[in-house]
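Only one protein chain is missing from this complex, and each of the others stays in its spot.
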Amino acid sequence: MNINNIKKEFPIFDEKIQNNDLVYLDSANSSQKPKVVLDRINDFYSKQFSNVGRSIHYLAVAATNLYENTRISVQKYINAKDKNEIVFTKGATEALNLVANTLGQVILEPNDEILITELEHHSNYVPWHFLRKSKKVKIKFAEINEDGDIPLENIEKEITNKTKVIAITHLSNVTGAVLPIKEITQLAHSKGIVVVVDGCQGGPHLKLDMQDLDCDFYAISCHKMYGPTGLGVLYGKKKWLEELPPYQGGGGMINEVKKDRISYGELPNKYEAGTMATAQVIAFDQSIKFLESIGIENIIKHEKELIEYGQEILKKNNSVKLIGNPKERGGVLSFTVEGVHPHDIATILDETGVAIRAGHHCCQILHDKLGISASARASLGVYNTKDDLDKLNDGINNCKKIFGL
Amino acid sequence: MNINNIKKEFPIFDEKIQNNDLVYLDSANSSQKPKVVLDRINDFYSKQFSNVGRSIHYLAVAATNLYENTRISVQKYINAKDKNEIVFTKGATEALNLVANTLGQVILEPNDEILITELEHHSNYVPWHFLRKSKKVKIKFAEINEDGDIPLENIEKEITNKTKVIAITHLSNVTGAVLPIKEITQLAHSKGIVVVVDGCQGGPHLKLDMQDLDCDFYAISCHKMYGPTGLGVLYGKKKWLEELPPYQGGGGMINEVKKDRISYGELPNKYEAGTMATAQVIAFDQSIKFLESIGIENIIKHEKELIEYGQEILKKNNSVKLIGNPKERGGVLSFTVEGVHPHDIATILDETGVAIRAGHHCCQILHDKLGISASARASLGVYNTKDDLDKLNDGINNCKKIFGL
Amino acid sequence: MNLKELYQEIILEHGKNPRNLGKTSNFNKDAKGDNPLCGDNVHVYLRLNEQRKVEDISFEGSGCAISMASASIMTDLIKGKSDNEAKEIIEDFLGMIKENPELKSNILKEDDKTKLMCLSGVKQYPMRVKCATLSWHTLVSAMENKGKKVSTEN
Partner (left out) sequence: MNLKELYQEIILEHGKNPRNLGKTSNFNKDAKGDNPLCGDNVHVYLRLNEQRKVEDISFEGSGCAISMASASIMTDLIKGKSDNEAKEIIEDFLGMIKENPELKSNILKEDDKTKLMCLSGVKQYPMRVKCATLSWHTLVSAMENKGKKVSTEN
């Protein structure tokens, strides 16, 4: 599939949004969906629908196979060792809650330390905060440097012999910084520390290779990877998923249920209680196939060109201040405009069909650190073009005009 | 909408399943989906997609409004007092886990008792079992009577001054018994006991009126109510949802996030961490509209006729033994056939396009009590007809023939 | 939609140079408000004297042009009013933003009404309504002195 022509695979770009062509620069929030994914959802529901794993009639068997096929596709896509290391969740947020909760039950003692970073999304902070309350653990924050990066040293210097978990983003949804997960994992493992990666932005923008990264857990958000909403993936090393307790209890995750005792099922059932997001899982297979048909290397190259072009034009635009200047930047350009609040920028851009996000992007800690309460963010997907970034720049100029700057 | 002609609203019935017309009798597992719901999913993704609640561009605003509209539709459909009493979850199982977990944090002390019933689905037992481990509470089981019913007395006699929670199904997914929730709630509230209702089967088959039932929590499974997979609803009385702590942490559920403290958002955000099942919530509005357009009274009447007809023909079929004979039966006919194991029944029926479920239906406690390891279950949806039940009976006769009975 | 209506001169001017910014001395009522989804926040301070007149009012906070202008205009108009008058003005303003085509109260002078009506441009921008109303809701809370934080997340 040719990336230069990819917009046409996404039905939404055929629509006029308030009489404008849609310039969608909010993919870090959620990506648009290609037709193949929508067709799969529709086909599955209208021709093949059944719940999975429970009944043995024809439709149920077929659905179960399709469901398990996605597990295998994901396994291959992220190069996990075993298909049972893939757990479907309702989203990356649930995946991170699952890890925090179950690790908390098993490996954490009062005064143990969890090391996160100033870049973390609330979804990779609040679940650990819960443990601060329930388990009396401490949370430490590795600091960003002036480029909005977290160099390895900044992690290293926060590690103490109390550090049990490092929970860290692969790619910041604000500065776009790509963190050195492999090196962090090496360091952490040499000290017996568990590494949990928030891969929400890594998923769509980076090559995923679990065996290479060697992290213990990796959380993925399917709706940011051209997949359906209401679905996430937790990758977890088998030894952990086997050792940790289940997170939610219910149908499908049990082995034997008696009045006085319950034993739990094996992987992957143990972590998939209740009816799962069947249709979404089955359709996500098409998202993976879509990504594979373009090739992640081509996506990375394409987005890199766009990011460089975007940085170039925004740097030329005086009164625009880019947030962060990381060594490696993926998918995200956050900025402020002197004299215009991000919300006003977003509203004015929206008037011409340019959709960006304004706010703290669920990263209040980072915004506090930067001394701002909000920023504007343009984030990319495979379908974006240089033209989209030109329109972004035009819109910023329009803001300046309206605000008399 | 005329219920006698309703199959045509469901695209799946246009398909041939292994060259047969589909006789779908597995709706208690998951219902089929009407075209309006599928079209809404497709339309939303292909013309209007954006994440909700976060961005302020046109698509985000529109999606947020659609999302909140479903909340109001659900509120009205179940006659809740306030729209913020409606929390979207990934399923009924998550809803029940949410309640057990958060009630456990606040109201339960060691040796407190949770009263469930022998009819409960694993999803309304395992989450409480977790508390048996973590909080040292006790779980008691109200017994079924010989009809597979739980009369009020059987609840009453298990209540002690240690009973803090009664967690109970509205409609058994095996015996079809409809339980007297309103009376149970009255009794429970007179003793200060919290009532949690598993409404998975109540949702599609009964009139839902939260203010009339007066229970404290009610869990709904949207995919059993002609809605998308990966979605559930937790109804909770406002005073509880306000008092209890959040269940999952992440984006969207916070108020203020600092390095040393976090405050949580107000209802309904407090319980909706991370990106929710946006498209599914928005499409579920169409499921509610679909149910309303037929009218729950008509659905109840239709299903009652079918259940009576089904009971009649199965009772006439010697070697068939119906499970349970409840005073009021909704939507479900479970049975065994002397000399043929339920799995064999299911396989043989499947050969002619008749889809039923065989197994313990996530109710091992009940099956233990009945002294069987599995049963066969035919369960109904709005689209079923007497003809479907005739085909069920023909299939059972075919089993008997194959097994030489 | 009309950006010109949203960003009228008067809004941009108040947004850029908000009146009554800071913490008034000897305030005896105050409240904080915020919009957790976007990070906007405002803190309203007021001094109500024994005759229940708003002797002074001010605010601190950061936010977009709309929210700053709204707080600025609000404080300007509320200063010197009795608490009952203030309540009437607040109600009138919130009613106008929500549904009424015009302001009804006759406490305000015509040119004050014109100023307030400038904020009506947000009606076409549902997500921005919160920007315009946050400081007003916070003022209500300060006057009631509930001590509870206001959030516009509903």
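Going in written order, the chains are labelled A, B and C, and every chain counts its residues from 1.
Keep this in mind: a residue touches a chain if its C-beta (ideal position, glycine included) is under 8 Å from a C-beta of that chain, and two chains touch if they have at least 3 such contacts.
Note that the structure is predicted; figures quoted are calculated from it, not measured.
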{"item": "Partners of the unshown chain among those that are drawn", "value": "A, B"}
{"item": "Omitted-chain contact residue, chosen from A:N84, A:S123 or A:S334", "value": "A:N84"}
{"item": "Of A:I3, A:V36 or A:V61, the one touching the omitted chain in the full complex", "value": "A:V61"}
{"item": "Which of B:G53, B:G148, B:G274 or B:G359 contacts the chain that the document leaves out", "value": "B:G359"}
{"item": "Residues belonging to chain A that touch the chain removed from view", "value": "53-54, 56, 60-61, 64-65, 84, 252, 254-256, 263, 265-266, 269"}
{"item": "For chain B, the residues touching the chain missing from this view", "value": "18, 339-344, 347-348, 351, 358-360, 364, 367, 373-374, 402-404"}
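Following the convention adopted for this analysis, only the chains that are shown with their structure count from here on.
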{"item": "Central subunit by CA centre of mass proxy", "value": "A"}
{"item": "Interchain centroid distance [CA atoms averaged], chain A/chain C, Å", "value": "38"}
{"item": "Distance from chain B to chain A - Cα centre to Cα centre, in angstrom", "value": "31"}
{"item": "Distance from the mean Cα position of chain C to that of chain B, given in whole angstrom", "value": "46"}
{"item": "Touching two or more other chains - residue numbers and ranges from chain C", "value": "37-38, 127-128"}
{"item": "Multi-chain contact sites of chain B, meaning residues that touch two or more partners", "value": "54, 56, 60, 252, 254, 256"}
